[in-house]
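Left out: one protein chain. Kept in place: all the others.
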Amino acid sequence: MPNRMTLVAVWLVLLALLGISTWVALLRLGSWHAALNLIFAVASAGAVVWFDMHLRKGSGTLKLFAGGTVIFLFIMFGFGLADWLTR
Amino acid sequence: MSDALPAVHEQYQVATQQLAADRLGLWVFLASEAMLFGAVFFSLAVYHYIHPAAMHAATDQLDLSMGAVGTAVLLSSSTTMALAVKAAGEGRRWETLVALIGTVVLGLAFEAIKVHDWFDEFGKGLYPPAGPPFPLPQPAARLFFHLYFVSTGLHAVHLAVGILLVAGLVIMQVSGRLTLPERMVTVEMVGLYWQFVDIVWIFLYPTLYLVSR
Amino acid sequence: MGAILPTPPIGLTPLSAYAAEYDWLFFGMCLLSLCFMVPIAVAIVYFAVKYHKDSKADRSERISRRSRLILESSWAGIPFLLTLGVFVWAGKMYVEWATPPKGALEIAVIGKQWMWKFQHPGGQREINTLHVPVGRPVKLVMTSQDVIHSLFLPALRIKMDVIPGRYTHLWFTATKTGTFRLECAEYCGTDHSRMGGSLIVMTSADYQSWLAHAGTAISLAAAGAEVYRKNGCSGCHGANSTVHAPTLGGLFGTMVRTADGREVLADEGYIRDCITLPDKNRVAGFPPIMPDFSGTISEADLIKLIAYIRSLPPGARP
Partner (left out) sequence: MTAEAKALPSKSYLEDGYTLSSWFFSTDHKRIAILYFVSITLFFFVGGAAATLIRLELLSPTGLFLSNDAYNRLFTIHGVVMVWFFLIPSIPNTFGNFLIPIMIGAKDLAFPKLNLASWWIFVLAGCFVIAALLIGGVDTGWTFYAPFSTMFSNGYVVPAVIGVFIAGFSTILTGLNFIVTIHKLRAPGMTWFRLPLFVWAIYATSLVMVLATPVLATTLMLIFAERVLGLGFFDPKLGGDPVLYQHLFWFYSHPAVYIMVLPAMAVMSELMSAFCKRRVFGYKVVAYSSLAIAGLGFLVWGHHMFVAGESVYAGLVFSLLSFSIAVPSAIKVFNWTATMRKGYVSLDAPMLFALGFIGLFVIGGLSGLFVAATGLDVHLTRTYFVIAHFHFIMVGGTVSCYFGALHFWWPKMTGRMYPEMLGRGTALMIFFGFILTFMPQFILGWLGMPRRYHLYPPEFQVLNVLSSAGASILAVAYTLPLIYLGWSLFYGKRAGANPWGAAGLEWLIPSPPPRENFETVPVVTWEAYPYPLKPQPVERKETP
């Protein structure tokens, strides 16, 4: 289980990511900021899962299920969007 | 699942086995929830792709500052929840109670922000089926708001369930029925659910407020 | 390929080279299926008799791990490779089905609950019956004004969904004259099973005389000019307009650069979107002032308008 300082540090990082992400969006970089926003979201979500939900200390089975879910979401997005991208 | 005493149910042999089963059960449940929201995100992604201009116009109608504040509130609640789980594991009753109450307050604050947003948007005519006329000329902007209301609504319902669960923990804690650290697993389960709901918002925020801006 | 193959003897008479090739693929696949089914059936009966619990058959031999692996990978692998051949052939036909040739006779199709409306380039209209000439590629440009339908021509072995809000295509070159079934294959409500009619394939001469007798002398494009005028399109797109709007002459078939930097082909679907969802593919360098006509223009008028815009010579600004 992470100690309190780690959790507080994660919190600060999350807030920082939120700030940067919002700032980037305001820069109006065309479609570039969309990619950056999503990357920041993945990073934040990863931090919450890894530290706050302490998957870091979770069993292999839990990691497998968490990772597996991400893969299935990617299948849905990847194969689904592929239709519109190639129409 | 774990509202009984920490005693081991008959189908289990040892307490650690039961704990592992509870934990796995919750993660599997969250996997299922992730797919539930995944379908909404997929629809949003498709419409962002086919109607970039309309999505851009629609996104501009949202109040970014409220969105950002709400996100910060939820991220903070994730941390207080994590602190509550940590304190519960160490049997620190007061610390757990304070962190849990903090979580409930932050959760309520987020819901208040969201409800305020909704009223605001309804007033601007952004709820397409009712209220004042829809202000944007692009028909596809309506698609955005239809998905916006469904996705934020679904998230708010999930968060409301989370708030009830955490409030339940607070009551159990105050009335002394939540013995710690023995019943720490209960706090942990609620915590996992809470943080999952936060993660949904971590993705909803950029998808609705940022990517098409 | 289909052209050089003779017609298979069984089933529904194929009405095009594509359909004849389809039949070869279909019956080939049937044969392949039998090659998989028969050994399994034989093995089951043979084993059931030979190793019946009362039989004295020798059961001592045990298969080695290695030969078991070889056995298992071969019975998984060989059928898969064989069927991949079918995948490739079918894929080739699928691409052919999806790629209409240039210069085909274009007929507009509108599906609605529960009828098919066809309109020929010369403006001749018909319902539930489709007359086409033999030996000439025909391309159907289809849309629906309510739910999803699917135009199914069994004799040609083709079908395609007809989807509200966009144009889909179906093409064929019929090689025989006659009358054939035409059906709706996607469930569309109460009278779904009545939403059919006939495909009438005629000789070129008969088709011409049918066209001549079918009424309407106004071509689609000419009818489109009328729609264009009635909706006041020239107010912005016309030569005398002070409004900054794109030139429509020669637009069809070109690549257009949109305001958000994409390159889009100006086909039927593009022009349709420009009229009903003007913001979707706004042309770079033009202000977003095109009104949205989605509520006011019918599917039939859209088709005429597209035919008209298509007919305009490059640079024309009527």
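When the chains are written out, they are named A, B and C in that same order, and each has its own residue count from 1.
Definition applied: a contact is a pair of C-beta atoms (placed from the backbone, for glycine too) under 8 Å apart; a residue touches a chain by one contact, two chains touch by 3 or more.
As the structure is a prediction and not an experimental result, all values here were calculated from the model.
By the touch rule given at the top, the unshown chain touches A, B, C in the complete complex.
Checked against the hidden chain, the listed residues B:Val40, B:Met189 or B:Ile202 yield one contact partner: B:Val40. In the full complex, chain C contacts the hidden chain through residues 11-12, 22, 25-26, 29, 33, 36-37, 40-41, 43-44, 47-48, 51-53, 57, 59, 61-62, 68, 71-72, 75-76, 79-80, 83-84, 86-87, 89-98, 113, 146-148, 150, 152, 154-155, 157-161, 163-166, 168, 181, 183-194, 273, 276-277, 280, 294-295. Counting over the whole complex, chain A has residues 61, 69, 72, 75-76, 79-80, 82-87 touching the chain that is not drawn.
Residue-level contact of chain B with the missing chain is found at 1, 9-14, 17, 20-21, 24-25, 28-29, 31-33, 35-40, 42-43, 46-47, 50-51, 54, 128-130, 139-140, 142-143, 146-147, 149-150, 154.
The rule is simple: only the chains that are shown with their structure count from here on.
If each chain is reduced to the centroid of its CA atoms, chain A and chain C end up 41 Å from each other. Once the centre of each chain is set as its mean CA position, chain A and chain B turn out to be 15 Å apart. Those residues of chain B in touch with two or more other chains are numbered 50, 52. Among the residues of chain C, none is in touch with two or more other chains.
For chain B in complex with chain C, the touching residues are 50-54, 56-57, 137-140. Interface of chain C with chain B (complex): residues 259-260, 276-280, 282, 288, 292, 294.
Of all the residues in chain A, the ones that touch chain B in their complex are 1-4, 7-8, 10-11, 14-15, 18, 21-22, 25-26, 28, 31, 33-34, 37-38, 40-41, 44-45, 48-49, 51-54, 58-59, 61-62, 65-66, 68-69, 72-73, 76-77, 80-81, 84-85.
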